[in-house]
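Missing here is one protein chain; the remaining ones are kept as they sit in the complex.
Here is subunit A:
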Amino acid sequence: MSAEDQNAYEVEPLLDTNLLKEISKKALVDALNSVNGSKTLVLDPSLAGPLGLVTEVALLKHHGVDKMYWLERGPLPSSTTNIVYLCRPMVNYVKIIADHIKRHAKESSKHNYTLFLVPRLSSLFSRLLEEEGVLGDITISAYNLQFLPIADDVLSLEYESAFRDIWVDGDESVVYDSAQALMTLQRLFGLFPRLLGKGDHAARLIDLLMTHVTQSHNASTPDTLSEPSSNFDSLIVIDRRVDMITPLLTQLTYEGLIDEVLGIRNSHVELPASLVNPPSNPPADAAVAPPAVTSSTSLRKENKKKYHLSSADSLFKKLRDLNFSNVGKQLNGVARRLDEDYKTSLQSKTTAQLKDFVERLKGRLYSEHQSLRIHTGISELLVPMTRTEQFNKSLEIQQNLLASYNISDQISSIEDMIARGADMETILRLLCLASITSGGIKAKALDNIKREFLQTYGYNFLPLLLSLAAPSLAILLPNPLAPTTPSAVLASKYPFPSLRKSLRLLIDDNSEALDEVENDISFVYSGYAPISVRLVQCVAQKGGVLSNPAEKEKTSGLDGSNSVHAVGKVQAHPIVGWKGFEDILATIPGKTVDEVQSPVGVIAPLGGIARPKDKATTTVVFFLGGCTYTEIAALRWVARQNRGRNFLIATTGIITGSSIVDGIAGTKKTTAGSKDAAI
């Protein structure tokens, strides 16, 4: 990344997303303060991560939290009169809470119970508490935890099961909650002048959003909801169902790969403790120490520690979106620079120079050194993984499937991987990818491979296979479809081969320079451009869909005539909806939405909305059902190409193909925690 890119961040400031964090923090403090005196906090384990992004334990202690426990079965020790529950309204929690209260009643210890439901009250929950006969003992209120900034330009609702809820269970609470969260955003920064969306649930979300806006027009309407914002230029909602291909592929950016291999939860990755805590021996040894084979096994045994991958870490900010193949080089460069810095220090003659150096050593140099050590360590963990046969075989199959190259061969390769006992998630990702890209797998081959799958991983995964084939998801289908298949499934057939061409999804990597020049979003998947981001480009960077802006730059650079290109950045064009790409969008299943939000009573023309040229605006991209780190990286790349437009990425959560599969299978990997909760 060049210095010029760095400037881009500084020149065009983003919206202050920390505001959202402050709001959540204040709401939490208010909630805690509403209960007088010291209290025992009983925490939903799935909220610990999100809360960790909002607050720290010290703040809770400061507001009277005496002890914290996980909300789980078993007796609840309680030293304080006040017991505060903080949880999402999950049905299975009712029994646990009721059990606690009944137990206390039996022991005749008296407590005040307060329950904060996230993000809002649930009549179902109250009803169930009533059935348990404990509703009368609890005071219930809501703690409205919405968007959390997980990076400067990324907001997340941190819903882990959003995808499963919507497309497997058909529980649309997530859509409603998302609409509420986007309303909060509008309340803070003004109305989105234009709402664009692709996909049935995206359409539903936009519909809800617009009704919410009209309904909230009453005496207490804040000004921000009555006129289009000058901060935003549009909201683009991408329904995960519209692009199922992208999450199924293996992410190849640094951050994406960490998520794939090590797993990132709420911006935290679990690393071997020795890596997080500075070792006593000089860091230079770490590079010499034998890498590879041992580290993967030791990874499992060694104590793990959570490490926060934050955008405050400037090195990580540089690395996170790079294709992993470039990370080594980048790390090398930083290491060399640090080395130089140390060397210059040795040459310092005067005490003043030395003092200056020590100061730097304490501050910037030290922290840079630390993060270099950690990221080198992480890379060393990742490298052996990327060299395994399974990893490379699955990459190869992915690339072949994307190119629709010899599909039946790919199917037998997948079968071979099953025989070799590859991960269940990897197999299903490949199978679904095969089904989507080729419009279904030949019925006989499919039945055969499904049988192999079930015998290998267990027959209890049969419901999982049925869910993947169910009409709402339809990502693992036979070809041709059974004659009795509902028409909805027929309509949802994905036109991948034509999209590959019209959206320029695959970039031929014949030129050697491809790795060097990140000239298209496809760098994130080493040659494949995520459809979801292409769709965003259809709205916000129309040129980028058709050709590589970077290549154009090269040619015009030869002419030396065009000064605009020499700068390297083009003024972002105004938002004019899907214009120019309507035909392509029509071929993708799911509704297409393009709405203009005008101030009350005034009907704005459906053209581009005129804006002052010099002011940068923000395009909010909302991924309903989650997005991958790779898509975020690609969007950041798009943002860097234009002047005058920033992207704010909002999502229901961060996903990977494996987390989707696990979510549907219901095999949630729970980390065994201690009884005492921690954030």
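What we mean here is this: a contact is a pair of C-beta atoms (placed from the backbone, for glycine too) under 8 Å apart; a residue touches a chain by one contact, two chains touch by 3 or more; residues count from 1.
Keep this in mind: contacts and distances are computed from a predicted model.
**Student:** Would you mind picking the UniProt name of the chain not drawn here, from "RING-type domain-containing protein", "Probable vacuolar protein sorting-associated protein 16 homolog", "Splicing factor 3B subunit 1" or "E2 ubiquitin-conjugating enzyme"?
**Tutor:** Looking only at the record, the undisplayed chain corresponds to "Probable vacuolar protein sorting-associated protein 16 homolog".
**Student:** Out of A:188, A:454, A:506 or A:585, which residue would touch the omitted chain in the full complex?
**Tutor:** The single option touching the absent chain is A:454.
**Student:** Which is it among A:18, A:109 or A:139 that touches the chain not included here?
**Tutor:** A:139
**Student:** At which residues does subunit A meet the chain that is not included here?
**Tutor:** Considering the whole complex, subunit A reaches the absent chain at 33, 36-37, 81, 91-92, 112, 120-124, 127-128, 136, 139, 169-173, 175-176, 179, 204, 207-208, 211, 214-215, 217-219, 389, 416, 418-421, 447, 450-452, 454-460, 462-463, 466, 482, 484.
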